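Okay, structure first, notes after.
Note that one protein chain of the assembly has been removed; the remaining protein chains are unaltered in position.
Chain IDs A, B and C follow the sequence of writing; residue 1 opens each chain.
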Amino acid sequence: MTELTLQDAFRRAEAGMARAAELGVDMNIAIVDAGGHLLHFVRMDRAWLGSIDIALKKARTAVLFRMPTAVIGGLSQPGGPCYGIELTNDGLVSFGGGLPITDGEGRTIGAIGVSGGTVEQDTLIAEACLATP
Amino acid sequence: MTELTLQDAFRRAEAGMARAAELGVDMNIAIVDAGGHLLHFVRMDRAWLGSIDIALKKARTAVLFRMPTAVIGGLSQPGGPCYGIELTNDGLVSFGGGLPITDGEGRTIGAIGVSGGTVEQDTLIAEACLATP
Amino acid sequence: MTELTLQDAFRRAEAGMARAAELGVDMNIAIVDAGGHLLHFVRMDRAWLGSIDIALKKARTAVLFRMPTAVIGGLSQPGGPCYGIELTNDGLVSFGGGLPITDGEGRTIGAIGVSGGTVEQDTLIAEACLATP
Partner (left out) sequence: MTELTLQDAFRRAEAGMARAAELGVDMNIAIVDAGGHLLHFVRMDRAWLGSIDIALKKARTAVLFRMPTAVIGGLSQPGGPCYGIELTNDGLVSFGGGLPITDGEGRTIGAIGVSGGTVEQDTLIAEACLATP
C-alpha cells in the first residue's frame, strides 16, 4: 500500500490554504494517515480555536469509515440508521469537511479534515486538498 | 491585543449578579480569557449545581468560536449544518447565555457564560455582564 | 450544618490574594462547597494557566477526604498505603495547597485550593484564606 508522506501532506495543506485565501477564510487543516494518526496540522492565523478539534475529528472520522464525513451525517440524524454514532470512537464529526484520501487502487491511505468556515467552505477547501496530485 | 484582567472580570460578574438579583434568580457566572482559560467564577447561593459546568462550557464555547452560544445552537439542530458540534472540544453548550467579550478593535479577548435560570434570564444576565465598561 | 456562602468565599479569596501580593506571586484560588462543587474562583493576572486545574483539584481533593491535600500525598507515594489514589475521582492532587474549611463544630463545609507558586507558597496562601473569619 502506498503510504501518505509528510511531503504529500505539506502539498495538500498548501493547496488548501491557497484555496482558503481565495475564499477569504482562515482554516484549520488536519491530515491523518491510514491509521487515523495525525501527520500534519496547520491553523491559519485568526482561525477559530474551536475548529482545531473539529478539523482533527473530521479527518479521523473520514479515515475510520473510509467515506466523507457528510455521508455519515446523512445516516446519524434522529430516526436515521446510525443515530448517535458521533458518540463513538472518542468523538466523531459527521458534518461536511472530512474527506478520505485514496491511492491509485482505491485504497484509503489517509484523510483530510477542514474546519473554520461554513460547512460549504470547509468542504471546498478539503476538496482542494484532495485534488492536489 | 488587550488582555482581560481579573479586575475587568470582577466588574462584569458584579454587574451580572446585580441584574440576577433584580430578576430574583441565582446564577453561575464564568469568565474566561481569549484562550478559553477560566479567569473568574461565581456561584450565587442556591444556584443549581448542574449549572456550574454549563456556565463554564458556555463561556468556553463563546470564545472558541467568537460568537454567542445561541448562534451555534441555530446551526447544530438535527438536519442543521453543524449537527453534533456540541460533542467536540470536550463538550460545548449551544444554547443562549454565552457571549464573547471584544476589545475596541473587535477582537475577542474573552467570554462570559451564565447559567442558572431560563435561557432568556441567562442571556439577560450575560448581556448585563457584557454591557459593563 | 452551616453552609459556605459566596460572601464567605469572597472574603477568603480576598485574604488569599492579599497574602499572594505580599509574597509577590500570582495565584489561582478555588473555593468549593461541602459537595466539592465550585463556588468561587479567581486567577490573578499572570498566574500559570496550568495551575487553574490544579487549584480546582486541590479544593475538590481536600473536601472529598476532609483533610489537607498534603496529608494524602504522604500516603500516596510509591510503597505507601494509597499509592495511585490520584487516579481516582476524575483526578486528585495530593501535594500541598488544598485545605478543608470547617465550621465551629468541626464539620467540613468546603475547601480551598491554591496553585501558582511553590508548594510552600501555595500552602501559605491557602492558610491565609482559611484564617479569615
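In the analysis below, a contact is a pair of C-beta atoms (placed from the backbone, for glycine too) under 8 Å apart; a residue touches a chain by one contact, two chains touch by 3 or more.
In this text, all values refer to a predicted model and were calculated from it rather than measured experimentally.
Enquirer: May I ask which residue of A:Val42, A:Leu64 or A:Ile109 touches the chain that does not appear here?
Expert: Within the whole complex, the residue contacting the unshown chain is A:Val42.
Enquirer: Which one, C:Ala9, C:Val32, C:Ile54 or C:Ala111, makes contact with the chain that was left out?
Expert: C:Ile54
Enquirer: Considering the whole complex, which of A:Ala15, A:Ile52, A:Ile101 or A:Leu124 touches the chain not shown?
Expert: Candidates A:Ala15, A:Ile52, A:Ile101 or A:Leu124; residue touching the omitted chain: A:Ile52.
Enquirer: In terms of residues, what is the contact footprint of the unshown chain on chain B?
Expert: Residue positions of chain B that touch the missing chain: 1, 3, 33-37.
Enquirer: Suppose we count only contacts with the excluded chain; which residues of chain A make the list?
Expert: So the residues of chain A touching the missing chain come out as 3, 5-6, 35, 37-45, 49, 52.
Enquirer: In the complete complex, which positions of chain C touch the hidden chain?
Expert: 48-51, 53-54, 57, 73, 76-78, 86-87, 91-96, 118-119
Note that only the chains that are shown with their structure count from here on.
Enquirer: Cα centroid separation between chain B and chain C, in whole Å?
Expert: 25
Enquirer: Chain A to chain B: how many Å between their CA centres?
Expert: Distance between chain centres, rounded to whole Å: 29 Å.
Enquirer: Please work out the Cα centroid separation of chain A and chain C, and write it as a whole number of Å.
Expert: So the centroids are 42 Å from each other.
Enquirer: Quick check: what residues of chain C touch more than one other chain, meaning two or more?
Expert: Residue numbers touching two or more other chains: none in chain C.
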